[in-house]
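Could you have a look at this structure, given as structure tokens, before my questions?
With one protein chain withheld, the remaining protein chains of the complex are depicted in position.
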Amino acid sequence: MMMSLGVVDREFHVFRGLPDADGEHIGEVKSFTVPVQPGWVVLDALLYLQAHNAPDLAIRWNCKAAKCGSCAAEINGLPSLMCKTRLDHMPLDKPVLVRPMRTFPLIKDLVTDVSWNYEINKRITPFTPYNDDQSTWRYFQEDADRVQEFRKCIECFLCQNSCHVIRHHRKFNHFAGPRFLVRLASLEMHPLDVADRIPFIKEEAGIGLCNITKCCTERCPEDIRITDNAIIPLKERVVDRYYDPITMLLHKIGIK
Amino acid sequence: MMSVHYETKTYDVLVIGAGGAGLRAAIEASAQGVSVALVTKSLLGKAHTVMAEGGMAAALSYVDADDCWQAHYKDTIRGGKYLSNYRMAELHAKEAPERVKELEKWGAVFDRTPDGRILQRPFGGHTYRRLAHVGDRTGLELIRTLQDKGIHCGIDVHMECTMTHLLKDGDQVAGAFGYWRESGRFILINAKAVILCTGGIGKAYKVTSNSWEYTADGQAMAMKIGAELIDMEFLQFHPTGMVCPPSVKGILVTEAVRGEGGKLTNALGERFMKNYDPERMELSTRDIVSKAIYTEVKEGRGSPNGGVFLDISHRGADYIKRKLPSMYHQFLELGDVDITKGPMEVGPTMHYTMGGVRVHPETQEVLNVTGLYAAGEVSGGLHGGNRLGGNSLSDLIVFGQRAGKHAAEFAKQQTVLPKINDEEVKGYAEELVAPFERDSKAETPYQIQADLQDLMANKVGIVREEQGLKEAIEELQVMKARAKVARVDGSRAYNPGWHLSHDIHNMILVGEVVAQAALQRTESRGGHTRLDHLEPDNEQWRFVNSTIRLNESDELEVSTYEKPQMDAALRDLFDKSDELAITQSKQKI
Partner (left out) sequence: MLEAFLSKNLVTQGFGKTDRKDAWWWEQVFTVVALTVFGLYGVYRAFENGFYEVGPYLSPFYSPNLKALFPQAFDWFQLSPAFLILWAPLGFRGTCYFYRRTYYRAIFNDPPACAVDKPKQGLLRPLADYTGETLFPFILQNFHRYFLYVALVLVAFHWVHAFQSIFWDGQIGFGVGSLIVWLDTILLTLYVFSCHSLRHLIGGKLNTFTGGIFSRIAYFKWFNQTKLNQEHWLYAWVSLFTVGLCDLYIRLVANGTITDWNTWGLDWSGVGCLH
């Protein structure tokens, strides 16, 4: 796509507000006009607003290069990274709507409280290698490839925000969300790891609540094939342990 | 007057900054059995470490069997233009392999050699293939590994919490004071030992690869309680940052592009590095490549957008997507360039602060302040005049671990918590809320920061000269005054304008430190280039490091000290080509 040339005035509708006592998003969408330069992303426009129109506009961002995952928000209704959403890829005549992630309690303006995610991570059994003698550890790039895809995750929590199990059904207490199913997959498929997280995946991470509708995969800015490569393989592993009579029998007599 | 109430928490060890060094320090301290608080301005795992791409240097010798710590040591010293602290460089080279292996033990998944060990790639200034890496997102792997290890270590992580002042009890550090970003409420952490891991000063520059957090907090806080900053004239301008479109100017293009065979050409299609470093070409050290690009552009052989071309497309699309996936996406999505098909345009970007807080080379304790430690980019010494690519990540884990260990040991020896002076703290709190009371027509700190960034880029940038530096120092005084009256709108709840109103002071102060140090060193060496003194002046400057501190009347005091002597055993590692640097050392012993 060609870049539009020169500076263009564009309209932005930006949510501004504070939470009520329960963390609900209370506020309104305010309209701003920003002189947009070629190549700008949404975050550029918001930082311009901060510097010129609204110095106290709360935005969470760090690297502005799609590597840290801080600036997740909802742009024109789609969960996206503000630093990766190009303005010249959006219709020129329509205003750009920016709202905070709806799934999480509001802190202020575009910033939400994502601490729930950090709590989930603490409950996951960490990497547990099969022995302590590191000099014997060997595995091929093929094994690394599979796990590295999951470890690309920048923890922007857009998948958590997009997942209807959390977003609409609010299964915060019964479901770990795509991000942590990805993390669990990275541990379960680690060639050296021997910890058994399958019961956790079924009971506490609640993988059965996922109905593989793939919004996590659609919205992942790192293009991790969350559903196909992490969640479905984990579901199949849960089937091996809990549903398939043949593999259950084999597991019981010690064949894996 | 707004509320100046604050909550108080107590810990044995407080770690400020949760990047690679901070996390590693916290994990180590916690392993020593002391209580640890880890404070970060951002969310956990978002620190600037995630931006590190190419790899971490460690002489594991998995790929090149000839590699050894001595070779890494020599490369570091040579790369640092012989100004590195010898002891630190030695410890770094010796301990890096162990630290890297430790990461694997904690779950890091590095790229593999054909026989299943950690793969190492070549990098500028490293004699052997030495950098353990994960494609082009090694920093993310490092921080995620430490993060996932850290959350199971019983560390109290305080996210989105900014520390603004270090506190002292006599000569000893007593903790730190600051605010929660979310609510704006004040918090005091009373600790027996404090470890600074706050990173660099990049946000004082316009074109930088650094994130907004890099506001020189640690350097400024430490100076204010008596620490010295050393080698601050040495800034690393990474040769390859994006240049187009303007909004992404400065975003890092990993050196791994050159490590994997990328070729630099100018507008004439010439591989110009042959004129600057014919032997190492693109894999020369960063200071040399940056200056080469600067020269090419200045002499009119630059690309249309004021950079040069970097081409990796000859490696084939599959290889590029596998080894440089983030670069591929970064250019495709932000720059509309497909790097598997054609060249990218690149130019220098402010990347790293070689200098920093002067610390003890083994314990990382800050000189003059008992109980205060510093590790990572905020500390100075290891990298001397120029840092080699890949040495920063290994720096983080080697000296992060050391700082954590020694801080914990120190804390264990303390039987009582250092005392806090409530009046002093209240004073800081009042100072922090003061901007809310100011004239609503005054300028915002954003404008001052923009001006600062321009000033630093123009007059204390990749090349400097006496006149410009003097002007810069004068203009910085004006900015200081402007910052003191800058206004803040809104409330204390998550108010970036308010946050900046404090950070701007740090950036201006440390900006002046850089300018003063640059003015003092009347030669060109490594990451410091003086147009009015283009050659290295070995007589005067080869054996001294610069140091700057704040005196009692809050003025900067600039001086030098003679760098420590290399042990004979280390000295013997070097050969004829290093004679110039080594001879005099030998004579001096």
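Residue numbering begins at 1 within each chain, and the chains themselves are lettered A and B in the order written.
The rule is short, and it goes like this: contacts are C-beta pairs under 8 Å (C-beta built on N, C-alpha and C of every residue); 3 or more make two chains touch, one makes a residue touch a chain.
Only a predicted model underlies this, so the values are computations on that prediction, with no experimental measurement involved.
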{"item": "Shown chains that the omitted chain touches within the full complex", "value": "A"}
{"item": "Which residue of A:Leu110, A:Met189 or A:Ala205 touches the chain not shown here", "value": "A:Met189"}
{"item": "Those residues of chain A which, in the complete complex, touch the missing chain", "value": "19, 21-24, 74, 76-79, 91, 94, 97, 99, 102, 104-105, 113, 115-116, 138-140, 142-143, 162, 164-165, 167-173, 188-193, 206, 208-215, 218-219, 225, 227-228, 232-233, 235-240, 242-244"}
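Basically, only the chains that are shown with their structure count from here on.
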{"item": "Chain A and chain B, separation of their C-alpha mean positions in angstrom", "value": "28"}
{"item": "Residues on chain B engaged by chain A in the complex (per definition of touch)", "value": "42-48, 50-51, 101, 104-107, 109-112, 114-117, 119, 134-135, 137, 140-141, 144, 148-149, 151-152, 157, 159, 182, 211-213, 244-248, 251-252, 325-326, 329-330, 333-336, 444-447, 450, 488-491, 493-498"}
{"item": "Touch list for chain A against partner chain B, complex", "value": "1, 3, 18, 37-41, 44, 50-52, 54-70, 84, 86, 107-109, 111, 113-115, 118, 121-122, 126-127, 129, 134, 137-141, 143-144, 147-148, 151-155, 186-187, 190, 193, 223"}
